[in-house]
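One structure, as structure tokens, below. Some questions next.
Note that one protein chain of the assembly has been removed; the remaining protein chains are unaltered in position.
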Amino acid sequence: MDIFIYGLVTGSILLICALGFSMTLKTEGFINVAHGQMLMLGAYFTLGLTYIGLPFLIAAFLSVLLCGVTGLAFQRILFKPIKSNGILVQLFTSVGLAYLINGLVGAIAGKRMLSFDIPISRVVKVGDVYLVTPYEFMILGIVLATVIFLHIFLQYTIMGKHIRAVADNQDLAKIRGINPDRCSDLVWFIASSLAGLGGIFLGILGAVHLNMGWQQIVMILSVTVLGGLGSIYGVMLAGLLLGFAMEFGLLFVSSNYRTAIAFGVIILVLVIRPEGLQSLWQSKGRET
Amino acid sequence: MEGFLIFAISILTLAFVYVILCLALNIECGVAGMWDLGIVSYFGVGAYSYAIIVAPEAASYQHYLFGLESNPIYGIVLAIILGGVSAYLIGLPSLRLRREYFLITTIAFSEVLRITFSNENWLTNGVAGIYNIEQPLKSYFSPDNYIVLLFVIFLCFSVIVYKMVNKLSFSTYGLSLKALRENEALAKTARIEPSKQYHSVYVFTGCLAGFSGALYVWLNTLIVPTQFTPNVTFFVWTALIIGGIGNNRGAFLGAIFFVILLETLSFLNLSAELALVVSSLRIALVGLALILILRYLPNGLLREKPTVL
Partner (left out) sequence: MLTVTNVDKFYGGVKAVENVSLEVNKGKIIGLIGTNGAGKTTLFNVISGFDKLDRGSVNFDGQEISNLLPSKIANLGMIRTFQTATGFPRLTVLENLLVFSENNNFEFYKNFLNKNEQNKEQIEKAENLLKKFGLFEKKNQWVVDLSAPELKILEFARAIMGNPQIMLLDEPAAGVNPALLEQLMEIIQELNGEGITFLIVDHNLRFICDISDFIYVMNDGKLIAQGKPDEIVNNELVIETYIGK
């Protein structure tokens, strides 16, 4: 039972971290390595804001917005001008950006492990089973709300429909009078806010440190590929699946191998089903 | 010898290790067009192979396999062989995939390997690593002379690797790799069998990366698992992109440029606190350089050019 719940928590955080990443992948077409650093930025923004005296929840909320705005600025200043240069250039610009963010944060905040100044919370116990801590409970709630919100936004609002149109076919969307730049802006804003949120979650349950972005981006990449490149629902499924896999795997191997289990699962899935999980519900696209 | 000169020489010596890694990456990813984010795997395998063969027997508080204190030549040979073997094995499942799928599988393998390095104490002494691995020929030279000697040896190695990779890039084999990169389906109609070419270039890359891993340990005299994070992979890619992907001279130059960029600031004599800040800032500097170069020279310092026959 607790394995199920731990898996759910791990999975939901992964999901939130990967969602934004896969949105940029889908609309912008490249692997945004800096996404991992946006997670870290969210956590450090929150630290910084609590440091100057804001209450934690307000600081967290502002940090999410701040991340969104920062992401938007990156899109405008860095990525928009090089869009025509191909995905490799975009990808490595994002690698450069990742270094830049990581270096600057490191220079300002130092390399020590930090943690949020929030009270330690106890696991809630119902009968004989241990349930989650209030924090974890809150995280699950926020993740659920975010996912539902995102689903409604993408499926039913005009802006959401535009974003999906751009993601499906940029040229066609342009012909239909959709402004791809505005969609890009919005996607960057949402994706970066989500990253910030994920980073804060990670900070609540673990520690805030300089390497968290790099550690997570590998995981995020995996979840996204497993979910079938840019498919948002695939990513959700993959995030949860990996979360469970990691917690279940711990029954068999030592906890040091926790992430190794995830990677093992990914390798296995890709070798058996090269198109990722998405291929389970979508027939293979045409070739040549 | 003057401090700065020694510093410059040792930085270049380190750069030559990266040059080899970068050339290996170039023939695989620049010439053959594969999306490999796992080159650190073979670098790590090579480094550990060298380390456990060359290091003395494990002390009572340590654990690692072998510790034969054997001739470093064997260490290097073993590093090359095991680098190739691990590439061969990892290639078996992953080479069936392409692009993003290949990328993720290779990076996943590299993480699995790193986690193994840090947890299998019997093999690698775990996170504590292995220290004081004696440098070959060290006892015959004064420290200053030894630094110069290392520089010369590593320079020779990297020039040899350059020649080798360059020859291969412009051979018929290299042509087949470029054909695969450009249009795999059409390449098949030219009698090229993709799996065979990809697998061979992958193993070759593994051997070279293993070799540079051995040199890395030789230079550092120590090995810990944290040296083998995906960071290395990204560093080498960055160096290659800066230099000019697809161009061997670019790969050579890019690696040197990159290491100089990364290490120069460490020459400044700073207080411990400031040094920490600076060590972060130089990462930021690398990032900034990468962004600017891609903005204004999207093909790198030396771009790939048409081959004139």
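For clarity, chains are labelled A and B in written order, and residue numbers in each chain start from 1.
FYI, contacts are C-beta pairs under 8 Å (C-beta built on N, C-alpha and C of every residue); 3 or more make two chains touch, one makes a residue touch a chain.
For clarity, every value in this text was computed on a predicted model and none was experimentally measured.
Remark: the omitted chain is touched by one listed residue; of B:60, B:139, B:189 or B:271 this is B:189. Contact with the chain that does not appear here is found for just one residue of B:179, B:209, B:236 or B:302, B:179.
The missing chain, though absent from the display, is touched by one residue of B:10, B:119, B:135 or B:197; that residue is B:197. Interface residues of subunit B facing the missing partner chain: 164, 167-168, 171-176, 178-179, 181-183, 185-194, 196-197, 200-201, 204, 304, 306-309.
By definition in this document, only the chains that are shown with their structure count from here on.
In this assembly, the C-alpha centroid of subunit A lies 30 Å from the C-alpha centroid of subunit B.
Across the interface of their complex, subunit A is touched by residues 93-94, 96-97, 100-101, 103-105, 107-109, 111-112, 115-116, 118-119, 185, 229-231, 234, 237-238, 241, 245, 276-291, 294-295, 298 of subunit B. Every residue of subunit A that touches subunit B in the complex is listed here, in rising order: 31, 33, 78, 81-82, 85-86, 88-89, 92-93, 95-107, 110-111, 210, 214, 218, 221-222, 225, 229, 254, 256-257, 259-260, 263-264, 266-267, 270-271, 274-276, 288.
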